[in-house]
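All protein chains of the complex are present and in place, except for one that has been dropped.
As written, the chain order gives the labels A and B, with residue 1 at the start of each chain.
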Amino acid sequence: MTATMTRSEGRSEKRTGASVSVQGFFTRHSALMPTFAALAILLLLFAGAEAFLRGDFITPRNISALLLDNAYLLILAVGMTFVIVTGGIDLSVGSVMAFTGILGAKLLAEGMPVAIAIPVILAGGAVIGLIIGVLVQYFNVQPFIASLAGLFLARGLAFVVSLSSIKVEEPAILWLQSTRFSVGGWYITPTGIIALLAVAVAAFVMHLTRMGRTVYAIGGSESSARLMGLKVARTKVMVYVISGFCAGLAGLVLTAYSGAGYPRNGIGTELDAIAAVVIGGTLLTGGRGYVIGSMIGVFVYGTIKTIITFMGAEQSWMQIIVGALLLLFIVVQRAIVARSEGRG
Amino acid sequence: MDQAHPLLELTGATVRFGADAALRDVSLRLFPGEVHSLMGENGAGKSTLIKAVTGALRMDEGELRLDGERVEFATPHEAQRAGISTVYQEIELLPNLSVAENIFIGRDVGRSGLVSRGEMVARAREVLGGLGLTDVDPRALLGSHSVAVQQLVAIARAVTADVRVLVLDEPTSSLDVDEVAELFRVIRELQSRGVAILFVSHFIEQVYEICDRITVLRDGVLVGEYLTRELLRIDLVHKMLGHDATAHRERENPSADRPEGEVLLSARGLRVGQSLEAADVDLGKGEVLGVAGLLGSGRTSLARALTGVARADAGIIRIEEHAVDLDSPRRAITLGVVYSSENRLRDGIVAELSVLENITLALQAERGALKPIPMDRRRELAQSWVDALDIRPADLDRPAGLLSGGNQQKVLLARLLALSPRLLVLDEPTRGIDVGAKVEVQNLVGELADNGVSVVFISAELEEVMRVGDRVAVLRDGRIVDTLASGELTADALLALVAQPEDEGE
Partner (left out) sequence: MNRIYKHRLFWPVLSLLVLIVVNTIARPQFIEITLQDGRLYGALIDILRNSAPLMLVALGMTIVIATRGIDLSVGAVMAVSGAVALTIIDRSGSPGAVGTVFVAVIVAILVSLVLGAWNGFLVSVLKIQPIIATLVLMLAGRGVALLITGGFITTVNSEPFAFIASGYVLLLPVAFFISIAAIAAVALVERRTALGVLTESVGINPEASRLAGVRSRGIIWGAYMVSGTLAGAAGVIYASNIKAADANAAGLFIELYAILAVVLGGTSLAGGKFSIAGTVIGVFIIQTLESTILFLGVPSAQSPVFFAVVVVVVVVAQSQRMRGAIARVGDAFRKQDAPERDDEKVEVAR
């Protein structure tokens, strides 16, 4: 047996030694690969559009508009990333965005100061998220069904607030959209800054706080996370609260963007957000994904939309292309999972 | 060894699930710096005992003392904080996080709420180095490492929490020889630090190599605690299986002297992963082949390979001299080969369907969904099996999940027999069922054989295997070591074959 031991040490050293030097980067960053793929798609889209439109596409104006037009979706995708990384899903975000948007417009129209109205709508989104989280965590309701209830609730409440659109005249809100900090041809609006801040804060929370690591842990294996003594229950509720809060923030941004609250806003936007997150490399089964990836996913989405507009094609191609991309990523993910299962 | 006082002492542990006791009045002592093995067959209560010690399960009676002080754990995490860590067979770590995070997540590294990666990686390197695992990259994803390394990482995690008692639940079942040696090196390292290690494994060789003492359980009851060096292997197996050598009874169905009949099935060189190697099986029509072997000997892999449940990696199976490719249970069924799993609840009974539906399920599936068996014919058929096998209660419409274990087994048998099979492979059909039902199942096998059905009968109970089988194939460490006519076998001889250590076998 002593002979066996010596042999084993020699062998395992050789094996792992080789793997560190050759595969080190890949083993350490294999989870990043889908995100790189999304980035590659984004660059290809840029290059393709640039070639097709003979240099009219990659202009400071277009790129700046990409962030401006998709700020609300970016914020939704950030919240959705938290939920999907735990292995859950939040179908309510589009409706919550509509609800908080119209609520904000209504409160402002009735003369509530901005300093109160904004916290109220953010809290409104968070509360709906809290309801979903509690249903998921404490009543064992599937995330899909629980967030469905949230969708119904928020959509109905949006119409309870108002059946038609309400214009926003509050200067502070309009300032969010109309102000343009520009350098050369590039510009950014406060809504864009809010969206980028959301990405930065979320990336920080996901990667450098205990709560963020617990989010990944739950997605990796909820039972293991519990066994390791992580605060699973609290974190699972929290991701839905974060997603709800982000939906509230998106409601604010969208209201500023369109200058009005409208109860029919965001029908189907939850699907766009999910698609963007998945295209950005987050695994729908949980455990893997990056907020930065979701941002790239949103830009892919936005770029496709812009290209379709430029080409004057039907906007319906949008849904089909995004659906096809979603399918592609899902099949690739499935293949990755199948391979790792085969190995384990 | 007994001069010190035990680090962990469990006394009078009783755990009941409903009316059944999974554990009755069991004691366990672990001393600092010892490796202690917990041995027993399926259903002996090993995992229940581990769960009771590690806080995953609450005991109905009994007390646990750690360092002389009485403790009670509501969750595994509480047990961990008290210094009792467990490394499970299914590695309970996070494959999507780095090795370093897997060692430290949930522990306090860095400032409040924040994670300090650099510090974590440095400390992980330290801990891994302390265990001699200098070649594991702490920044790599856990999932990119082999199962063996993952297991060692799990141990590393346990070690960082000032572990005093380390429970290793079947840690070696998916490791190869070299990996086991590496694991043992780490275990010895921990042992020298005074950690008490509870090592659960069904590999007797490994137990003898690494363990100081052995506690044996059988049917939820403590058989005894022994010093490894004073316990012969054969006695250990004897204690695990509970076979009493003097109680050998005459076979009730002395058909061993059947004429050399036609061969139904012959398999050559079957290999299934690492669990079964070069297995040859020959089975005559109307013959019962008993399969004896301990847990992990490859007995279930053999059964699954013969019935298309798991495709064999190598080897050839012939049925009536035609080579067949058994790639699915469905294919096997069409050839008249059926399988009854050792795990009735998971792979057998469809709990919410009625007894009637369960009995007719396979027959209906074989006919196809669009050719329903007429209802009165189904009732008649199910009723005849309920009567023939004496399934109780004789209520065809009761959900099968509500029946007792023995009756569920009979429902499962009825489902398979309704297919009029030529070969029936029964994997531990009598485990966990009461004595009456056991005898009925055994007698049924005899009757089937008399009617020309061939049977492979797998059981951990040697006496049963000899009584039911015309011949007995003995499996050990994934190989069929011998196949003998059961008339020529004595219980002691079979026991010796099942338990035989490797050096004698070669």
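The definition used in the following text is that a contact is a pair of C-beta atoms (placed from the backbone, for glycine too) under 8 Å apart; a residue touches a chain by one contact, two chains touch by 3 or more.
A quick note: this is a predicted structure, and the numbers were derived from the prediction, not measured.
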Displayed partners of the chain not shown (whole complex): A, B
Candidate in contact with the missing chain, chosen from A:Leu42, A:Leu151 or A:Leu252: A:Leu151
Residue among A:Ala40, A:Val160, A:Val201 or A:Met311 that touches the chain left out of view: A:Val160
Per the touch definition above, residue among A:Leu32, A:Ala65 or A:Val141 touching the missing chain: A:Val141
Sites on chain B contacted by the missing partner chain, in the whole complex: 17-18, 51, 55-58, 60, 74-75, 309, 328-330, 333-334, 339, 341, 346-353, 357, 361-362, 364-373, 398-399, 402, 415
Those residues of chain A which, in the complete complex, touch the missing chain: 89, 131, 135, 138-142, 144-146, 148-153, 155-157, 159-160, 163, 223, 263, 267-268, 271, 274-275, 284-285, 314-324, 326-327, 330-331, 334, 338
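The rule we apply is simple: only the chains that are shown with their structure count from here on.
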Separation of chain A from chain B, taking each centre as the mean of its C-alpha atoms, in whole Å: 44
Touching residues (chain side chain A, partner chain B) in the complex: 1, 4-5, 7-9, 11-13, 16-17, 20, 23-24, 27-28, 30-31, 207-214, 216-217, 219-221, 223-230, 287-288, 340, 344
Chain A-facing residues of chain B, complex: 76-77, 80-81, 92-98, 101, 105-106, 113-115, 117, 135-137, 139-141, 143-144, 147, 149, 157, 177-179, 181-182, 184-185, 209
